[in-house]
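For this depiction, one protein chain was excluded, whereas all remaining protein chains were kept in their positions.
Read from first to last, the chains carry the letters A, B and C; within each, the first residue is number 1.
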Amino acid sequence: MLRQIEGSRAVAETVALCRPEVVCAYPISPQTHIIEAVGVMVKSGELAPCEFINVESEFAAMSVAIGASAAGARAYTATSSQGLLFMMEAVYNAAGLGLPIVMTLANRAIGAPINIWNDHSDAMAVRDAGWIQLFAETNQEAADLHVQAFRLAEELSVPVMVCMDGFILTHAVEGVDMLDQSTVDAFLPPYEPRQVLDPDSPVSIGAMVGPEAFEEVRYLAHLRQLDALDRIPVIAAAFEEATGRRSGGLLSTYRTDDAETIVVALGSVLGTIKDAVDIRREAGERIGVVGITSFRPFPFQAVRDVLCGARQVVVIEKAFSIGFGGVLATDLSLALHGTDCTLRSVVAGLGGRSITRLALEDLFATAARGQLEALTFLDLDHGVVERERERMMATRRSGPSAENILRDLKAPRRVGAKEKS
Amino acid sequence: MTETPFAITLDVGSSRANHTGSWRVERPVYVDRLPPCNNACPAGENIQGWLYEAESGNYEAAWRKLVEENPLPAIMGRICFHPCETACNRVQVDEAVGINAVERFLGDLAIENGWKLPSAGADTGKRILVVGAGPAGLSTTYHLRLLGHQVRLVDSAQKLGGMMRYGIPAYRLPRPVLDAEIARIIAMGVEVQLEHNVVNIDRERTDGGFDAVFLAVGAQLGHRVNIPAGDSTRVLDAVNFLHQVADGDAPMLGRRVVVYGGGDTALDAARTARRLGATEAVIVYRRNQEHMPANGEEFGQALGEGVTMRWLSTVNRFEGDRLILEKMRLNAEGFPEPTGEFEELDADALVLALGQNTDLSLLDQAGDVVVNNGVVEVQPSMMAGASGIFAGGDAVPADRTATVAIGHGKKAAHGIDAFVLGRTPPIVERHELATFERLNTWYYSDAERTVRPELERVRRQSNFDEVVGGLTEENALFEARRCLSCGNCFECDNCFGVCPDNAVIKLGGSKRYEFDYDFCKGCGICVKECPCGAIEMVPERI
Amino acid sequence: MFQVRIHGRGGQGVVTAAEMLSVAAFAEGRHAQAFPSFGSERTGAPVVSYCRIDDREIRTREPVMVPDCVIIQDVTLINQVDLFSGLAPDGYVLVNTSRSFDELGIGDLFNQFHHDHLLTCPATELALEHVGRPLPNAALLGGFAALTHQVTIGAIDTAIRERFLGVVGERNAAAAAEAYKIVMQEEETADAATN
Partner (left out) sequence: MTTRPVRFYQVGSFAVGNRLLEDGDRTVQSDLNRANSIDSGHRACQGCGEALGARYALDAAMRATNGQMVAVNATGCLEVFSTPYPETSWRIAWLHSLFGNAPAVATGVSAAMRVKGKPEVRVVAQAGDGGTVDIGFGCLSGMFERNDDVLFICYDNEGYMNTGVQRSAATPPAARTATTDAVGPEPGNAFGQGKDLPRLAMAHDIAYVATATVADLHDLEAKVERAMQFRGARYLHILVPCPLGWGSASDDTIHIARLAKETGLFPVFEAEYGKVTSVSHIRRRTPVEEYLSIQRRYAHLFGKKPRTEVIARIQAIADRNIERYGLITDETVGATREVTA
C-alpha cells in the first residue's frame, strides 16, 4: 500500500514485517526514529514475539545482537556515525562469527568536529569489517532493502548493513509503497541458523584461531561475499517477482546507454544527480548515472561492464580517505583498470553540506569541458581554508580549526564594516 | 546442524586430544601411611581401619576388624589406658578421638548381639600350654586357635581373667562383660585347667606333650615395704585386698583408710575402700600430681568420689591409729627427698599399693630362660629361650598394662606358630608414619559442642555400679567420625574435585581413585589438599 | 513543482506542518516530499521545514532554496531570520498574526511581492479557540490551501485527521477550516482591492 510516510517509519514498519526476534537499540541521531518506532511496535504487542532491548551503548547493541543471533534469533539493530565506530569491534566480530545480523546505518559524519549531519564516513570506516553494505537511494529502496537484507544475510550467514542517508532519507516524508505481511512472509523464510547455541547439541563458537588457519577463515569469508555478488541480483529478481517492484541489486543505471560521461554515486544524492543529468542531457550532453547499491561486496565486473563504454567517470561521494582521496573512487579505479576511461573523484556533501542541483550542473559542465581535476572538493571555500592555514603558520597556538573557521565565516561582515569606516 | 563454520566453531571435548601430561616433572601417587594411633597401640590394633568401618555405621565389620588383633574389645574399651588417644593427631586440632569409648561400644554391641569370634583355624596338630589366663594368656590362646593350634589354658585361680578379674574392681569392669568375652574365646575350643599351680614348667610341658609353652603368669605379688606398726593386721597389700574383694571376701578396714602409692592400683584400692564404707580414703604419695603414674581420668573420678590426696609424703610408721608421715620435697630431677619434717594422719588401715612382683619359681628348672630383675628376658618373638618357652604380660620387661599383655599374646602366638612349624617369624613392614604435618586439617569438621557435655553426663555415676557409661550409638558414630584417617584414603573426593585438569579418575564403590597421567600436569594441588596425607609427589623418571 | 518553506520555533509543530502538507498533497494523488531542516535545535530555537509538491516523482534531495511559498508560524522571527530568502516575486507568504503587515513593520514586503500573495492568518488565536493550545500549524495549513490552491481544504482536513486522532484531530481540522474561510475572505478582499 502506497503511503506518505517518514523514511524511518517506513524502515521500522518493514523491519517489523521481517519478524525480528531481538531488537537492540541505543539512540543516536539520525537513527532514532527507526528504533523508536520499532520499540513502540514491540511494546504495544504489534510486533511479537520480539524482545526489544534498550542497551547502554552501541557496543552493547551489537553485542546483544551477536548473542541473540548465535542463539538462533533473528536480530536487528540500527545506528549511525560515532555509534558505529563505538561498536566497531563488535561489528567485526559479528562478521567473523558469521552471524546474519541486519543493521540499518543512518549515515552520518564522524567527529571531531562533532557533526550530526549526513555523509558516508561511517559506512566507509567499516567497509573492511566483513559486512555486506547496501546503499539505498530512496526511502522506498531503503524499506525494500531490509527485506532482501534479512534473506541475503541468513542465506549466506553474513551480516548485512543497509545504509540510508541520515536526515535526508530518515527524516524525509514521502510516498513509500509498503509491503504487507503475507508478501514478506512468502519472501523471507524463518531463520535457520548455520550454527546455534543449543544445550542439547553443544558446540564452542568463537574459538581462537592461529596462523595455521586464520587466512583460510578470512578467505572463506571473502568467498561468501563473492557468493553474495551472485545472490544479490537473484534475490532482487525474486523480490521483483514477489512485489512487482525493482529494488536493490548490485547497481542501478540511468541514461547510461550512450553516455560519454557517467556519474557514479551512493545513496540519496543520486536523485539530485539525476535531475542535474536530465538538464545536462537537455543541453545535449551525453551523460548518465550509475548508482552503486552493493558497496560490499563490490561488484567489480558489473561496474566494469556498465562503465567501460564511457569516456569519463565522475565519482561523487560523501566521504574520503584523508591523505588519499575518494574511497569509492579507489574501488572504481581498480574496476576500470585497463580501460580508457578517465576517472574523476569528487568529494561532496561532507558533514551535511547540501549538494545542490546547480552545483552539480556546474560540475558536469566542467567535466564535459574536460576541466575536472582528478580530485575535487565540491563547494569548498578555499578562502576559509587559506586563511586558517595562514593562521596556523603564524602562530603555533592558533586554536581549534573548527572554531576558527566558524569565526572566519562571520568575519566578512566585520571586515566589510571596518572597510566602510 | 551438520556443517559448522570452519575453525571458528568447534565440537565439544576435542581438547582431550591434547595430552597435557607431558608438562609434568613430578607425579602424584597414592600412598598409605601408618596412623599414629595404630603405631601407638600396644595391642597392634588397626584402629584407623576399624574406625573407618564404624564411621560408616558398619559396626559388625568394625568389630571384626578390631578382633583380628584384640579379642577383648569390651574389656579393653573399659580398662585400656589408650595410648592411641595420646598419639592421636586430632589432639593438635581439638581433642583426641574417643577411640577407647568407641572400642567399648563395639565390644558391648558384640556381646549384646552375640557376635562370635572367627572359627579356629585348621588343626595343625600342635599343642601349646598357656600358663596364666590373664589378658596375655587369653590373647595368645585366641590367636593360637586362629592359627589352628590346640591350647591348654591353665590358671591357679578359680576363674579365668587374671588381674582383669582379681585386680580391677567391678565398677571399672563389670564381671558379665569379662565373662562374656572370655567365654567367647573358650568357645573356640580351648582346654581349660583352673586352680592348677604350675610348679615346674619343663615337667608340665613334657608330661602334657606340648610343643611350646607360653608363660603369662602376671605380677601377682604385692611389693612390700617395712612399715613399723604395732598392729600388723592394719597393714594390707592392695593386690590381696582387691583379690579378696573380687572373691566377695572383703576384709574389714575401718572408717579411715590410707592407701600408700601413686599408681592405678592405689586408685583402685582407695575407690574400693570408699565403696566398702570408708568415710575417708586418703592416698599418700611421695611425689606430686604431676609425677603421679596413675591414669588421669580415673584420678579425676576418684576425687569425684571423695578420695583425698596427701602429696609429697611417705609413710614412716604406724603409731596406734595414727600414721606418721614424713614430708618430702622434689629435687631438681623431680625425685623426692626427705625433709625430716613429720606429720600425723588418723588411719584405721593402711593399704600398700607400691607395685607388684612376679612369681617365677616355675622357671627354676628351665635352664635356658634368663630372668633379670624379676622378669623374663624375651626376644622380639616373645621367646624366652631356644627351647620353645615364650613369655609375655607382666612377667616380661614392659609396661604392665592389659593392652601390652594382649599385644604380647598376639606376638607370642605368631612366634609360637613359627617355632612349632619350623618357620622364620614373618617381618611385618611398617608404613611411614602419618605425622600431623602431612595432614591438611582444614578439611576436618570442628566437633560440635553439644555432644561432649552429653558424654560427660553419661560419665557421672557413683557407687558400685560401673562408673563410666557406654556411648549411645549416636555418640559412638560421632566419635568414630572424628577420626582423621591419618595417612589412609577415606574417599573424601578432594583429589577428584580439586584437580584443575580433571586428571583424577574416581573409581567409585570404595575403590578409591587413579591418576590420569595423560592429563595430570603435576601441579600438586591434590597432594596439598588431601586431608589425610595419602598422596605424595615423586619426581618423574627421565 | 511547488516548494514550501515553513518557519517557526522548535515545539510549534513546524515539522509536522510540512509532513501534514505532504500528506494532503499525497491524498490528492500528487507526489510530495516533506523534510525538516536537519539539526539539533531545541524547543524555542528557530526551525525550518520544507515541503515539495509535484505531479511527477520528486528525486531531488537538496533543501528548498527557491520556495514558492513561505509560511511563517512565528512573527517574532521576522528580525532574526532571513524569512524570504529565495522567494520569487510572485511567491506566496502566509504569516501567523492577527496584526497587519504594517503593524508588524514589514509593510515593505508589499513592494517586493504580489500583494495578493501576502496574507495573514490569526492561526494561534484559532488554535487556542479550537484546540486550547497555541499550536498554529494545522490552522495555517487551512490558510495555505486558501492562499495557494495547491491542495484542497478537504485534503488538509484528511491529513490533519490522519495525524491527530479523535477529538484533537477534529478540533485542529475545525481550526484549519476556519482559517481557510478567513484567508479566502482576505483573498477576496485583496482581490477586490486589486481590481
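Criterion: a contact is a pair of C-beta atoms (placed from the backbone, for glycine too) under 8 Å apart; a residue touches a chain by one contact, two chains touch by 3 or more.
Note that the structure is a prediction, hence the values are computed from the model and not measured.
Across the whole complex, the hidden chain's contacts among the shown chains comprise A, B.
Interface note for the absent chain: among A:32, A:63 or A:225, the touching residue is A:63.
Here the missing chain is touched by one residue of A:28, A:50, A:158 or A:221, and it is A:50. In the complete assembly, the contact with the undisplayed chain comes from B:529, out of B:191, B:359 or B:529.
The omitted chain makes contact with subunit B at the following residues, 7, 10-20, 23, 55-56, 442-448, 450-451, 453-454, 457, 474-475, 477-478, 481-485, 490-494, 496-503, 506, 508, 510, 516, 518-519, 521-525, 527-529, 531. By the touch criterion stated above, the residues of subunit A touching the omitted chain are 21-22, 24, 49-51, 53-57, 59-73, 75, 89-90, 93, 97, 197-199, 201-210, 212-213.
Definition applied: only the chains that are shown with their structure count from here on.
If touching chains are joined by edges, the resulting network of the protein chains shown is an open path. Distances from each chain's CA mean to the overall CA mean are smallest for chain A. Averaged C-alpha coordinates give centres for subunit A and subunit B that are 92 Å from one another. Separating the centre of subunit A from that of subunit C, both taken as means of CA atoms, is a distance of 34 Å. None of the residues of subunit C touches two or more other chains. Counting partner chains per residue, subunit A shows two or more touched chains at no residue at all. Chain contact summary for the complex, subunit A toward subunit C: residues 4, 6, 29-30, 116-118, 165-168, 171-175, 268-272, 274-275, 352, 354-357. Only residues 18-19, 22-23, 26-27, 31-36, 38-40, 58-63, 65 of subunit C touch subunit A when the two sit together in their complex.
Taken in their complex, subunit A has these residues touching subunit B: 96-98, 157, 194-196, 198, 201-207, 209, 213-214, 216-217, 220.
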